[in-house]
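In this view, the complex is presented without one of its protein chains, the others remaining in place.
The letters A, B, C and D name the chains in turn, as written, and every chain counts its residues from 1.
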Amino acid sequence: MLTPKTFSGGLHPPSIKATADKPIIALPLPDRVILHVSQHKGAPAKTILKIADKVACGDKIAIAGGFVSAPVHASIAGTIIGAGNFMHPMGVPSHAVVIERDKEANMTEYNYEDGLTLTPDEIRQRIQDSGVVGLGGATFPTHVKLTTNETSKLDTVILNGAECEPALTTDHRMMLEHPDEIINGLRLVMKVLNVKNGIIAIENNKMNAIELFDQKLAGDKEIAVQPLITKYPQGGEKQLIAACLKREIPSGKLPLDVGVVVINVTSAAYISYGVNYKMPLMERTVTLAGNCVKNPGNYLVRLGTTVADFIGMTGGLKDDVPLKKIIMGGPMMGFGLFDLNVPIIKGTGGILCWDENEAAMPDSTNCLRCGNCERACPMGLQPQLIKKYVDHRNWEDAFRLSVMDCIECGCCAYTCPAVLPLVQNMKLAKHMIHQQSIKDRKK
Amino acid sequence: MTESLIGIFLTAIFIENFVLNQILGLCPFIGVSGRTESAVGMGISVTFVMVMAGVATWAVQNLILVPYSLEYLQTVSFILIIAALVQFVEMVIKKLAPALYKALGVFLPLITTNCAVLGVALINVKRNYGLLESAINALGGGLGFLLALVIMSGIRERLAISEVPVVMRGAPIAFITAGLLATAFMGLSGLI
Amino acid sequence: MIAENQAAVAKRLMVTSSPHIHSGLTTARVMWDVNIALIPVLAMAIYNFRFYALTVILATVAGACIAEFAIQKFFFKSKTTLRDGSAIVTGILLALCLPPSIPAWIAFTGGFIAIAFGKQVYGGLGQNIFNPAHIGRAILLASWPLYMTSWIKPGVDAVSTATPLAFLKESLTNNSLLTTLSESGKTIIEHTMQTLNISFSDMFLGIGLAGSIGETSKIAVLIGALFLFIRGHIRLYAPVSMILTVFLGAYFVGNSINFAIFHLLAGGLMLGAFFMVTDMVTSPMSRRGNVLFGIGCGIITLLIRLKGGYPEGVCYSILIMNAFVPLIDKMFAPPKFGTGGNK
Amino acid sequence: MNNNSNLLHELTKGIWKENPIFVISLGLCPTIAVTSSMTNAIGMGLSCMFVLVCSNLFISLLRNIVPNEVRIPTFIVVIATFVTILDKMIQAYAPALSASLGIFIPLIVVNCIILGRAEAFACKNSPIASILDGIGMGLGFTLALSLIAFFRELLGDGALFGYKIPFFANDPALIMIMAPGGFIVFGLLIALKRTHDLKGKFTK
Partner (left out) sequence: MNIIIAALFLGILGLISGIVLSFASKKFEVKVDPKIEQVMQYIPSANCGGCGYPGCAALAEAIVNNGASISLCVAISKRNADAINKIMGIEKEAKSDDPLARKAALIRCQGLDTDEYKNFEYAGVKDCQAAVLVQNGPWKCPHRCLGLGSCVAACPFDALKMGPNNLPVVDEAKCVACGKCVVACPKQIIELVPQVKTVHVLCVSNDTAKDTVKMCKVGCIGCGICKKNCPADAIVIENNLAKINYEKCIDCGKCVEVCPRKSIIKEALPDI
C-alpha cells in the first residue's frame, strides 16, 4: 500500500457512514418512471418519442441535445403515458417523459464483447451512446471528458473513489462488489486517451476497498491504488488531483490543463457495462439513510423512480419518527426536497430522510472573524469577506475575491461558529455575476 | 544635535501626531480615508508639500519677515507661498511625470487648505526651529499624517462592509474610531 | 405506497441551502468557553484581593451587560445577544486589567464604555476594530489616571504599594539610584525584587504581589489558555510571537536573562497575550498576519515599558496593533488554490 | 417672494438647517481642537464669525471686479488679511484667549467654512445678504462649538466657563478634554443629529 496523501484545507465532518457494510440490494422495477431530459451538465437531451409509443428497456427516448449533452434511455419497458413539464428535483418544472411499465415485457438481453479489442473511437462512441455521466454528482457527460485534441498533454487518469460526503456509501459498495468492472472501465478510459498511468484514489476510511484493489492489481504496472487521508472535500476534482499528484488546477482551467482526467468509480463501472455489453445507463446505486427510514442501505434503483416509490420499495418510513427534511445527495452538498414525487436522476447518490434532531441547525449570529472559513476553504478563498460584499450587493469585489472559483463544498458554512449561510451567499454571488456577464455579452 | 533631530522626527510622527494629537488636517483625514490607495497618495503628497512648505516658509520668515520686522504679514505670506507652491508643484508634476501626477497630483489642490501644512509652518516659527529642524519636523509631521491616514483607511475599508448602525455610518463612526485611535496612541506619550 | 409516504410527509418539509449539517461550534459556545477559561484567573484574583476583586468584577460585568442590553433594546431595537456571553467576557477581561482598589463606579463606567464605544457603536459582536476591554481600560486610564495607577498589596486590608513594573520604571529614571546600584554591583532587577520582597516563583504563581486584578498570577492565565487551546478556540502564533519578542527584546536590551524573565512575568503580558491578542474579532486571520501582529504588540509593549510614559504597555500595544489589523489582513490574504501557494 | 423673509432665511439657515458643522461638516479642526472649554469655543466661534462677516462683505463688494481666474487667490488674501487683523486684536485685548487658542487663530485662514461661504455665497450675492449669511453661519458655527464644548468641559473638567459645577467636579473624566474626547463627542453629536433626521430609525 502506498503512503496516504491529502490536500491542504478542508475539514473532517463526522463520519456518519452507517450504511457502509450494507450490500447493494437491487429493487424491483417501479410501475412508473419520470425521465427528465435534463439529468446532466450541458444542453438538455431532445425527446424523440411521443405519447403512447411503446418502448423497450434501454431504448433511447431522448438524444443528446448538443456536444456537451447525453442521451436518456428508457429505464423500464412500457408505454409513454405523459410528456411535459414535471417537477425536477432542483425545484423547477422541466421537460420529462413518463413511462408506465408493461408488466409482460421481457428483459432486454445484452451480449458480452471485449471492449478492449475495440478502437479508441469506437469505445468513445459506445460510452457516448450509453449516456454515462459523472455519477459522483457532477453529472458531466463522460464522453466529453474523453474527447480531446491534446491527448499528448494527458498523462494520468484518476478514478475517484474518495467518496468524501458523509453519509453516502454507494461508491464504497460499488468498489467492494464490482471491482473488476471498475478496473475494466479504467482500462477502457486509459485506452481511449492513450494514457499509461492510472490511479485509483480511495480515502483510508474504506480500508477494505483499498485492500481489495491492492490485491486485484498486485503486480500491475499501469494502475496504482492511492490511499488518501480521509478529509472533506477530497472527492472534489481539483482537491483529488492536488492530493494525488500535488498539481493545482489554476482558476478557470480544467483537469485536462494539468494532464489529468478524473472519473468516478461508479461511472467507470457503467463505462464497462456500456462498452462491453452496450448496456445504457438505466439504473444507479443510491444510499438511503437517516433516522426516518425503516431500512437504510444501498439500493440499485431504476432512474426515474420517484423518491416516494423508492422509499416505499425499501420498506418505507418509520411511523413514529416524523420526517423533517429530505435531502437528495449528501449532507454537505445535497439539496433539500419539498416534494417526494420527483424522480431519482443520474446524479442522485443518496436520499437522506432526517428527523427533527438530524435536521436541526443553530441560529445565525454575527461573524466573529474567527477565520475558520478561510482555513477550511479548500480553494483558498475568503468566505467571510465575500459574504460581506454580497451583503452589500457588491458583486465586483466579490468577483475580485474569486468567488467564481467556489466549489460550494460547504466547508466554510459547516465550520462557521456564527452559522452564517456562507454557501448560499456564494451561490447568489456566482449567479448574479454569471447573469451580469451574460448581459454584458449580449451588449 | 542628531539625537534631537531624531527626537523631533519621531515625536512628530508618533507622539504629537498631527491628526490624532494636534488635531490638524481633519478635513482630508475624514475625506480621503475611504480607500487605502487614495490615502497613501494623499499622505505622500502632503508629506512632500509639507517639507517644501516648511523650508520655504522658514526662508521667508527668517530672511524677509524678521529682518524687516514684518511678522504681522506671516499669515498672509505663508498662505500665499503655500498656495503658489502647491500650484507650481502640481503643474510641474503634471508635465514631467504624468504617471506620478495620476497617482499623487489629484491630491495636491486639496493640500492648499489643509491646515496641517500651514500648521507645520506656524509651529516651526513658534518653536524657533532652524532650517534643518523645520524640514525634519515637517517631514515627520507629514509621515505622521500618512500613518494616521493609512491606518484609518484600512479601518474604514473594513467598516464599509460591516453592519455599522445606520446613524453611525460614515462620519460619526469615523470620528469615534479616530477618537479610539487617538486613545490608543496616547499610550506612546512620554516615549523618547 | 406513494399515498402512505405522502401521509408521513403531510407536515411540510424543511428546505434549506446546503450544507445541511453543522459542526456544532457556535459563537455562544466559544464565548462561554472563554468564560470558563477565565475561572482560574478569577479564582486567583479573588483569592489575592478578596472583596476588592469581587466588587470590581461584578461592577464591570454589570456595566458591560447593562450597556449591551440597553443599547440593543432601546437604540437598535434588536434581539439582545446577552445570552452568548460575549458581554460577560468583555466585562471580566476589563476587570482583570483594573487595579483592585478602583472605586466600583469607575469600574462600572469602564464596563459600560467598553461595550458601548468598543463594540456597540460598530454594530455589535464581530464588527469592532479595537479590543473592547482594552478600550475600556485605556479610556479609564486617560480619564482617571490617579485611581488607575494606585495599587494595593494582596490581602484583606488595602496597603498601597507599587507594581513590579512601576517600581522598575521609577528606578530606571532615578539616576542616583542607578549609580549606587552599579557601584554595589547589584542589578536593577535584583534591587526591585528585593525591595518588593518577591521572587520569580511568586511572580509566576501570583503570590504577594501588587498589580491589576488578573495579571498577578501567570499560572492561572496559562491554565486558562491551555483550556482554550485544547478546545481549539485560540491559535498560538500571535501570543507566542508577542511573548518571544518581549523576552528576546528584553534580553538584548537588558543584556541579562533575569531582566528578560522579569519582563516575561511582570505585568499583564501573559494575560494580554493569551486573552486579548487572541481575540478573534480584533486580530488578523492568517498565520503570517498573526505572527506580525504578535511581534508588533511585543515591540510596542517593550518600547512603552522601557522608554514610554507608562510602566505597562500591553494594553496600548494591543490597541495600536488592532488598528493595523485591517491592513495586515489586506497584506496576507490566503493563497488561492491554483496559484501554488501553501496555507 | 417676500424680500424680508428671504433675508431672514439667509440669517437663520446657518443655525440649524445648513449648520456648517453638523450638516455640511466644514471646519472640523477647530471644532475638535478648541472645544475643550466653553470660553475657547465661543472665542473661536466669534472670531470665525468676525472673519466670515468681513470677508463675505468684501468679497461681495469685489464680486463684480475680480476676474474669475484669480478669484480664489484674491479670496485667500482677503481672508488672510482679516485673520491677521483679528489675530492682532485678540493678542491686544484678550491675551489669555490668544494663548489658549494658539495657532488655531491664524489657521482660520484655511478653515473651509470661510472660503466655502465666500465661494458658494458671497461672490454671487448682495453685500447685505452676504453679511447676514456670514452672521448666520458664524452663529451656527459658534453654537455647534459651544454645544460640543458644553459636554466636554462639563464632563472632562467638571466646569462651565471655568466655574466648577458641583457633582461633576468631583471626579471629572479627563479624557473628555483631550483629543479623543473631542472626536468621540463630535461623532456622537453628528449621530444624534442624524437620529433626529431619521426620526429615530436606528437600523435599516
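Things to note:
Note that a residue touches a chain if its C-beta (ideal position, glycine included) is under 8 Å from a C-beta of that chain, and two chains touch if they have at least 3 such contacts.
Since we're looking at a predicted model, the values are computed, not measured.
The chain that is not drawn here is touched, among residues A:L337, A:L368 or A:A418, by A:L337. The chain omitted from view is touched by exactly one of B:I6, B:V66, B:M91 or B:L132, namely B:M91.
Listed here are the subunit B residues that touch the chain not shown: 27-28, 30-32, 34, 38, 41-42, 64, 68-70, 72-73, 76-77, 80-81, 84, 87-88, 91-92, 94-96, 98, 106-113. In the full complex, the hidden chain is touched by subunit A at residues 90-93, 335-339, 390, 393, 421, 424-425, 427-428, 431-432. Hidden from this view is one chain, which touches subunit C at 12-17.
Keep this in mind: only the chains that are shown with their structure count from here on.
Taking the mean Cα position of each chain as its centre, A sits at the greatest distance from subunit D.
Chain centres here are Cα means. That of subunit A falls 69 Å from that of subunit D.
If you average the CA atoms of subunit C and of subunit D, the two centres end up 41 Å from each other.
Distance from the subunit B centre to the subunit C centre is 34 Å, each centre being the mean of its Cα atoms.
Subunit A has residues 366 in contact with two or more other chains.
Within subunit C, the positions touching two or more other chains are listed as 75-76, 117, 123-124, 127, 139, 142.
Inter-chain contacts occur between A-B, A-C, B-C, B-D, C-D. Subunit B makes touch with subunit C in their complex at residues 36, 150-151, 154-155, 157-159, 162-165, 168, 173, 176-177, 180-181, 183-192. On the subunit C side of its complex with subunit B, the touching residues are 75-76, 117-118, 121-124, 127, 129-130, 135, 138-139, 142, 300, 303-304, 307-310, 313, 315-317, 319-320, 322-327, 329-330. Residues 75-78, 106, 117, 139, 142-145, 147 of subunit C are the ones that touch subunit D when the two sit in their complex.
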